[in-house]
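To start, I am sharing the structure in question, which I have written as structure tokens.
What follows is chain A.
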Amino acid sequence: MGDLTNQQFFLLISVVKVVVVFAVLMTVLAYLQWVERKVIAHIQVRPGPYRVGPHGLLQPLADVIKLVTKEDLIPPHVSKPFYILAPFLAITFALLSISVIPFGPAITVDGRETYMQLANLNIGVLFILAVSSMGVYGIALAGWSSNNKYSLLGGLRSSAQMISYELPLSLAIAAPLLISNTLDLRKLVDSQEGSILHWNVLHMPFPQIFSFIIFLIAAFAETNRVPFDLPEAENELVAGFHTEYSSMKFASFFMAEYANMITVSCMATLLFLGGWVAPWPAEYGSSFVPVVIFAAAGLIALYHASQAKLKMDKLTFPAFGVIFLIIAAVFLLPIVQSWLLPLFWFCAKVGAILFTFIWIRGTLPRFRYDQLMGFTWKFLFPVAMLNLLVTGFLVALRP
Partner candidate 1 sequence: MALWLIPILPFAGFVINGLFGRRFSKAVVNIVAIGSVVLAFAWVLKTLLGLGSLETAATEHYFTWIQSGNLNIGCDFAVDRLTAIMLLIVTGIGSLIHIYAMGYMAHEGGYYRFFAYMNLFMFFMLVLVLAANYLLLFVGWEGVGLCSYLLIGFYFDKQFATNAGNKAFIVNRIGDFGFSLAMFLIFVNFGSLDFGKVFHQAPAADTGLLTTIGFLLLVGACGKSAQLPLYVWLPDAMAGPTPVSALIHAATMVTAGVYMTARSWPIYIHAPTAMEAIAIMGVVTAFFSASIGLVQNDIKKVFAYSTVSQLGYMFLGVGCGAFSAGIWHVMTHAFFKALLFLGSGSVIHALSGEQDLRNMGGLRTKIPITFWTMMCASVAIAGVPPFSGFFSKDAILLAAYNHAPWMYWLGVLTAGMTAFYVFRAIFLAFFGEYRGHAHPHESPPVMWIPLAILGALSLGGGFINIPKFLEGFFQGVPEVPENSSLMFVSIAAGLIGISIAAWFYLLKPAMADSLASSLKLIYTTLYNKYFVDEIYDATVVKPIVGGSRWVLWKGADAGLIDGSVNGLGAASQGAGGILRKLQSGNIRSYATWVLLGSVLAIVVLFIASTNYWGGLQ
Partner candidate 2 sequence: MDVILFFVFAIIAVVCAINVVVQTHPISSAISLVGVMGSLAVLYLLLGAEFLAAAQVIVYAGAVMVLFVFVIMLLNAGTEKKEGKSFAVQLLGVPLLVALLGIVAFFVQRLFPTTTVHFGGFTGGGVHEIGMALFGPYLLPFEVTSILILIAIVGAVVLARKEMD
């Protein structure tokens, strides 16, 4: 590979990155659904998907096959161009933001430095804000073009909700940006280098706990998740804006929702939780955390294998136990540690936030609509403003 020019290398590595990210993202999207069903099932003390594959692990695959092969029904009386355009817009804008999110530090491939990121933008934060603000069109158009009053109401609610929650969201983002003094997502992470005490969420003397919580709440609303899933409140609006959609178009909205969840989780991680930075420095042993975790997981799997009652489990548990142990071993290899460790921490943080999303969905009831709007305008917005003001003052006083 040594004979490639810089431009050829750039093209090649970009293609590789796009392929990898796309494949991983799609898998994650599919399996996030499985995780959600499983977690909620366990919160509600039931097993969840169990039939397709071991512990329902192949359920997402089955879902995909089902959705793709279903008849793509276009109801009469819909506004056809917009009806088709809407899911396309939704999924496009949802996936677009992933392109600027960095997953890890710069790594060296073949003697050349490259980023674990599809495109490095020095206004990355603004880009994500811009793209996410466009996401509302998909939902609004879907609601309107369906020519169905439930859909329309869902679309209207969604537009109003997303416009309203964008304000506290932006204000909450502004506070950590003030501290880090950059809009570049990589530099944002670099400014939080060190330990957990340097993450923006705990950054002394202005810990951004409030803006982190505000960001999470607003993100729930932006992604139309429980407890803010008014646009698709099934007991009021059938299925909200996507009532009339089926097959892949329906799947697009679904994927858009989960992609948005991943985006905001990544944003929260980058802005507040220090991105791929370990909670404490490597010299105090943070690099052994993944090894311990994966090894423990492997051992637990093996233990369960010895106790397994089902026939299938006797095969799968040992297999997974071994896989986990291998992963644990991989983390010990110094060659890959440099990029695998940051990736691990990043994924761990994103995963934790995604788990919070699911956890809250399993716990909280839905808001009433007027409460939803009152909450953002009368509480969230002023608090975010105040937080920004205080942070601004403290930053200005910073020597």
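The criterion applied here is as follows: contacts are C-beta pairs under 8 Å (C-beta built on N, C-alpha and C of every residue); 3 or more make two chains touch, one makes a residue touch a chain; residues count from 1.
Behind the choice of candidates: all candidates are chains of the complex that A comes from, given by their letters.
Every value quoted in this text rests on a predicted model; they were computed, and no experiment measured them.
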item	value
Candidate from 1 or 2 that touches chain A, complex-wide	2
Footprint of candidate 2 on chain A - complex, ascending	79, 82, 85, 122-123, 126-127, 129-131, 133-134, 136-137, 140-141, 143-144, 152, 155-156, 159-160, 162-163, 166, 183
